[in-house]
Every structure is written in structure tokens, then in C-alpha cells.
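Working notes, structure below.
For this view, one protein chain was removed and the others were kept in their places.
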Amino acid sequence: MSQATRWYLATTVLLAGLLCWLAANAPAAETESGTRISILAIHATNEEKPHIDPELKPLKDALTRSGYNSFRLVAKERRAVRTGDTWERPMLEDYALRVIPTEVAEDRVTLTYAWVHYEKDEQGRRIARVLQQVPMTLIKGKYFVSGGWRLKKGALVGAFAAE
Amino acid sequence: MTTMDCDEIRTMLAGYADAELAALEREAVEAHLAHCGRCRALVADQKRVQRVLESHAPPSVPAERWSAMSRRLTDELAGRKHADLVTQHRLDSLDDLEDESPAEPRETRVPAARPGPPRPAASQGPVLKVLGPRAKARRPRLAWVAHAVGAIAAAVLIAVGIATVLRTTDFGLAPDALATQADITIHEIQMLDPGYNLILFAGGPKDIAAVWVEPIETEG
Partner (left out) sequence: MNGGGEQAEATERQAEAKRDRALVRRLQDGDSGALDDLFRRHREAAYRIACRLLGNAEDALDVVQESFIHVLRGIGSFRGQSSFKTWLYRIVTHAALDWRRCRAVRSAASLDAESSPEPAATGERRRSPTDEAAADDLKEAIDKALMNVSEKNRVALVLYALEGMSYQEVAEVLGISIGTVMSRIFNARQRLRELLASEIG
């Protein structure tokens, strides 16, 4: 490999790396109107020996209010969502959490979230039933917790934050 | 509007004491204070502490201290200006020497396979030897630009590919902050499932820290 090619390759790789890093970390609001949303799916149970996943420790205060004493992080996902788009994230047992950002400001995001439950209607078709719908404004970088949906065992709790 | 309890009112008391609340919130607080002696006492505390704090001014600073500081700052500003001028001068003088480069063959780190502009004639050899590397890097400009464009284009293509994958991957945000009551404003809650009760934690009708549901136990 000649000197020229090596230099070419090095520059390309470095630039690619830099651009990747920028793309992954730059706030969505800079490239398109939107925001990064993170959603957590948490399984709450009552156990003899209370347990809380280490990642969920910062949310302990809000979680313990549910009346349960153990919390496990079942899923987490972070995604860029454009203003007006709906991100529906499946949770546990046919429940899903929808987040729709409607307005993104410098330090806060106005959005609507909705809990939906998938069921079969009379004809046996799978439909989404909206259980709760809440337009709200949330300061960026902070998790909001909602939930308490009864599962076969324990309950489903969701948390989301916007960046 | 449902009457608010002490917990919900509590953190608005500071705003009430400082007259920083909007009309609606102020009225809500006033309505609560009308029948709550404890919160009235808290408001009085807030006002008293604020008065005490404001009346206690830090020790006055003698004028000489300010003048001395002002002089130090002016020096700092002058120092920066001087530094900027020196740098500029250096850059200027580099440009002057740029055009006079030696014709001797030299080992280049720059890729060979590109059409460079005709190399200027040589003259000041010794000086240029010191500045050699920099002068070399600047000279074949056209080729370098073409090179850079190619690299950027390739990089962009690769980056787009990888970024698309990364963006949709599950790489979670570690929760490091729980929103407090003050960070959340609920505009409206619609509970469409009759099988659940709604429980709001720590909040007035608008500032709520967590929204819970509790299944309504049916008999039988």
C-alpha cells in the first residue's frame, strides 16, 4: 500500500468516525425538528427481598410510590423522534407506550404520551385500545414515570425522558 | 379546581411570598392559606428570612481594591491584544517567505500521484529548510483539495450507513435524573379505561411528579 493510499484511508476513516460520532450524539433538533426520547420498561413486583436494578436507582423515589418493592428494567430504548411523529414502544404483555413530541424548546419538550393495550375485538381482530392519554410538558433530561398496569404477576411501569 | 393540600401548595409558597406567581396560582395559594395556619406560618418564615438576607449586605470593598483589579484586567486585555498581534505578524511573515522555495528535490509526505501546480523557483534555501514542512504542506493546494473532497465523500457514505444503524439501536440513556414536580406540567389527563383509578403524586393540577393507576378490584 503506497503512502498516498494509506494517508487517504486514514483520513477517510477518521472523518467517518467523527461523522458517526456526531450523528449519534448530536441532538435531533439540530438536523431536523425533533428530540431524542428514551423509554424504559420496568417490571414492578412485590417480593420478600426487595430488589431494584442498579440502573433504576435514580428513579427509586417515584417507583416505590407504586406500592411495589422490587423493580427490574426489562427494556430500554433511545430513539430520535421528529416533532409530530409517533413512537410506539411495545412494553410487556400487549401493552405499549406511545410518545408524540409536539413542540421542542431549548430546555423542554411538549409531548403527548398514551398507554395502549392490544386486544382482540368482537371479530377477533387485533386492535389497540387507548387506556390513558396525557398531553404534558417535560424538562429535558429528566425521567417521568407513569404506570402501574396490572400484569399476570406484578405491574408494568414506564418511564421516559427527552433530550 | 379541587382544593390543594399542603404538600401541593408547599413549594409554591416561595413564589407566593416573593409575588412571583401568576394570577391563577396565586389565587389557588390564597384559597389554601385562608384555612391553613401552618402554611401561613411558612409564608411568614419565607418573607422574614428573605428580609433578613437582603438587609445583610456583604462588607463594602475599598475603592483601591477595585482600581487594582481594574488595572489587572486592563493588563490582561492588553496582553491578549499583544499576543494576537504577534501571532498575526508571524503568519504574515510566513506568507512572505512562502513564494521563495528551493528547487532541490525533496522527499514529500504528500501523495505523489496528482497534478500539482508548477513549483515556484527557489532562492532562500537555509531559511526554507527550517520552515520546510509547513511550506511543503501548503504548496500543492489543488491536489490537496481534490484529495480532501474525495475523503469526505467516502467518509460521508460510510458514516450515513453506520449512523442509520446506530440511531435505531438500543443504546440506552442511563437514567440519572428523576423529574421533580417542578419539571413536569400536565396539561390534561384522559383516563379511558374504567377499570383503573388514577393516582397523581405530589402535584397540583398541573405540576405532577408521577402518574399511577390502580386497578379497581371487582368483587366475585
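Per-chain residue numbering starts at 1, and chain names A and B are given in the order in which the chains are listed.
Convention: a residue touches a chain if its C-beta (ideal position, glycine included) is under 8 Å from a C-beta of that chain, and two chains touch if they have at least 3 such contacts.
The structure presented is a predicted model; accordingly, all values stated were derived computationally and were not measured.
Student: Kindly name the visible chains that come into contact with the excluded chain.
Tutor: A, B
Student: Check each of B:49, B:157, B:192 or B:216 against the chain that is not shown and name the one that touches it.
Tutor: If we include the chain that is not displayed, B:49 is the one touching it.
Student: Thinking of the whole complex, not just what is shown, which of A:40, A:139 or A:159 touches the missing chain?
Tutor: Selected residue, touching the omitted chain: A:139.
Student: Go through chain B and note every residue touching the omitted chain.
Tutor: Its contact residues with the unshown chain are 10-15, 18-20, 42, 45-46, 48-50, 52-54, 56-62, 65-66, 69-70, 72-74, 76-78, 80-81, 180-183, 207.
Student: Name, in rising order, the residues on chain A that touch the hidden chain in the full complex.
Tutor: Answer for chain A: residues 107-108, 139 touch the chain left out.
Following the convention adopted for this analysis, only the chains that are shown with their structure count from here on.
Student: What residues on chain B touch chain A, complex-wise?
Tutor: Answer in residue numbers: 109, 111-113, 147-148, 150-152, 154-156, 158-160, 162-163, 166-168, 170-180, 183-193, 196, 198-199, 201, 209-215.
Student: Which stretch or stretches of chain A touch chain B in the complex?
Tutor: For this pair, the touching residues of chain A are 2-4, 7-8, 11-16, 18-20, 23-24, 36, 38, 40, 55-56, 58-59, 61-62, 65-66, 75-80, 117, 129-139, 141-150, 159, 161, 163.
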